[in-house]
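Can you read through this structure? Questions will come right after.
A protein chain is absent from this complex, but the other protein chains hold their places.
Per-chain residue numbering starts at 1, and chain names A and B are given in the order in which the chains are listed.
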Amino acid sequence: MRILTVACSIAALMVATPLSAQTLNVATAGDQNMVDYVKDYLGPMFEKSHPGVKVVSVGTGAGDSGSQKIFEKLDAQKSAAASDFDVVVIHQKAAGTMVKEGLLAKYTDKVDTAKLVSSETAKNSLGADVSGFVIPMFQSQTALAYNADMLKSPPATYAELKDWAKKNPKQFGYNGIKGGMSGVAFVAGWVYAFGGDADKLIKGPYDPAVKATWDGALADLKDFNKSVVITPGNAGTLDMLNRGEIAIGPVWVDMFYSWQADGKLPPNMKLKLASPGMPGQPMYYAVPEKTAHRKLAEEFIALATSPQVQADGIVKKFNWYPGIDAKNLEGKLDQAAWNKLFTDITPTDLSKNAKAFPIAPYFNDILEGYEKKVAN
Amino acid sequence: MIRLASTAKAALAAALLTAFAFVLIGPLANLALWSVAERWYTPYKLPVTYGTRYWEQVFRPTGDAMASLGTSVWIAVLTVIVALALSIPAGYALARLKLPVRALFMVMFLLPQAFPSVAIYINVARVFYQIGINGTVFAVVLVHAAHGLVYSVWIAAAAFAAVDKDLELAARNIGASPMRTFVTVTLPLAAPGIIASGIFVFLESLDEFTGTFFVGVPQVTTLPLLLYNAAMGGNYQVASITALILLVPSVLFMLFIERFLRADVLAKVGA
Partner (left out) sequence: MSQRQLALILIAPGLLLVAALFLYPLGFSLVSAFTRPDGSLTLEWFAKAFELYSGDIVFTVIIVLASCLLTALAAIAIAGTLTLGENRWVVGTLKALYRWPLFIPFIVAAQCMRTFLAKNGLMNNTFVSLGLMDPLSATSFLDWRGIIATFVWKQTPFVALLLAGALASIDRATLEAGRNLGASRLRVLVELALPQVMPTLLVALVLSFVTMLSVLSVPMMVSGSQPTMLTVDMAFRINAYGDYATANALGVITYLISAGAAILYLKRGMSKEAAP
């Protein structure tokens, strides 16, 4: 009995941690640097302009699994009074699902900075209509990172890469499809290059018969895999580049820059956007339908997508491509910082070879095709 | 001749021990090196520049590493208390009393270790939201306790089994009630083993992040969550530092519990 009493009083002690009414919880699906961006940069700035508000930044892990966790958490809270998160930073795939499941609020008409975004990705997320629900935080892109010391003239196209990898076995590395999105992007780019019409996969409409036309491309990929290294994850690819175990591999441009800034990549690493194109995607700011602090959340996003913050925080601090249209950043940023974004990959490269991911059903077909025909 | 042989033997032992130390310490040395490496890349075999930049980053004023560490340790200690409170009666029953399908019960406690758990935690979170305890330390402690219970129950059962039955009988013969016998004879004798089982529960709780995320975040954040983010994202410096910080309470707890680890108790684990 005594144990029970003690247990009860301990339990009571533990439950008694009420949440202050003015806490804004921001959940970020992304690497630590994105979580810290909110914690150290946006949060304090927002707290200064909103006395009494505390911004709490939570990371849920990198990649789609981070977004999936946010989705699962919000989904588990469907029947609760208010959701735990007030602002979420999520990937494209999760954004589509969450809008469909009614977990997100339509908020962009309340936020002026939404007018600064004209890109297609703000309305369409892998074929799902998300207009009104999201504003891009930043745009990211995959590209081939290579060690300029080991590789003077990197392959410029997928076809060249295919031949190059044959001649230089185990010098190209990517992380398959289960270890993160940079590998997935590489595979999608492969299908764009050898499987037919990229535009159709990106714009739709969906036709289940299309996947049969990729058989040749996937068989080639299986063959290609024999002469490459499968790395453990997005970070694993960068890791092997760091140690000089591979000479070239697909990476996220934003990760590439933060690894270089952290001294985890040789200074002579460069990027190359292979043609006919590799996918990229934005991270979105969204507001959960059941947030208890809708107004604060909107103001937070308005701050985060304002031209000055996008210039100082997104471009200058991290070398990320801005989420809002570039022309709005004019005058907010010195030319040097802006140019640094385009050292290796020029704006022309971007406009020509930066693609979106395929719409969700094609996306899944590619992944499952890979599992069936390449991996198993 | 004999002297030569024994020297050779000692040399062999030393060589084996060195190899063993390398295998054990190597990965840990790696950890320590990364925690102070500011730049480290090919072709350099060791960090190019050393520094404490990332230590400063982890302990920066807006970072909440220390607060998270405090929460983690507090949760781990509470988890140990809850797990022990549940496993003392359970362990006694499993060790000393006639119980139908005893082995099945033992396996029941093994289950939460066995099933890969994301799907489970989503549903737990759903239930916790309904009863309104999600986001509390209490909820996190419950989840950790369920997960660590296998260690405490199995080891508590072993500890009770190791207590000499004759001593209990003697106490009963001089007129002590069963409860009194338990409190004054059995429990003190089994206590070392039971307390020792705490270390596994403690470590288990200190490692856990999936459950914490679903039932604790954002109100409760622990250090393993930070560690998980940093490690998955390949932020080696921050992950290494976080891991080293987590090592401190683990080792302290181990040293504290060391005094209670008794060989004959460990011998009967799971028996």
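The rule is simple: a residue touches a chain if its C-beta (ideal position, glycine included) is under 8 Å from a C-beta of that chain, and two chains touch if they have at least 3 such contacts.
Please read these numbers as outputs of a predicted model, since none were measured by experiment.
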{"item": "Touched by the hidden chain, restricted to displayed chains", "value": "A, B"}
{"item": "Touch with the omitted chain, as defined above, among B:8, B:67, B:110 or B:183", "value": "B:110"}
{"item": "Options B:135, B:198 or B:224, residue touching the unrepresented chain", "value": "B:224"}
{"item": "Footprint left on subunit A by the chain that the document does not show", "value": "63-65, 68, 97, 175-179, 184, 225, 229-233, 235-236, 239-240, 243-245, 364, 367-368, 371-372, 375-376"}
{"item": "Subunit B residues touching the omitted chain (full complex)", "value": "10, 13, 17, 20-31, 33-34, 42, 45, 86-87, 89-90, 92-94, 97-100, 102-124, 127, 142-143, 145-146, 149-151, 153-154, 203, 206-207, 209, 224, 227-228, 231-232, 236, 239-240, 243, 246-247, 250-251, 254, 261-271"}
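We take it that only the chains that are shown with their structure count from here on.
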{"item": "Subunit A and subunit B: spacing of chain centres that average the CA atoms, whole Å", "value": "35"}
{"item": "Residue numbers on subunit A that touch subunit B, as the complex places them", "value": "3, 6-7, 10-11, 14-15, 17, 19, 25, 27, 30-33, 35-36, 39-40, 43-44, 56, 58-63, 69, 72-73, 75-77, 79-80, 84-85, 147, 233-236, 238-239, 242-244, 255, 259, 262-266"}
{"item": "Subunit B to subunit A touching residues, read off their complex", "value": "37-43, 48-49, 60, 62-63, 78, 81-82, 85, 122-123, 125-126, 129-130, 133-138, 141, 213-214, 217-219, 221, 225-226, 228-230, 232-238"}
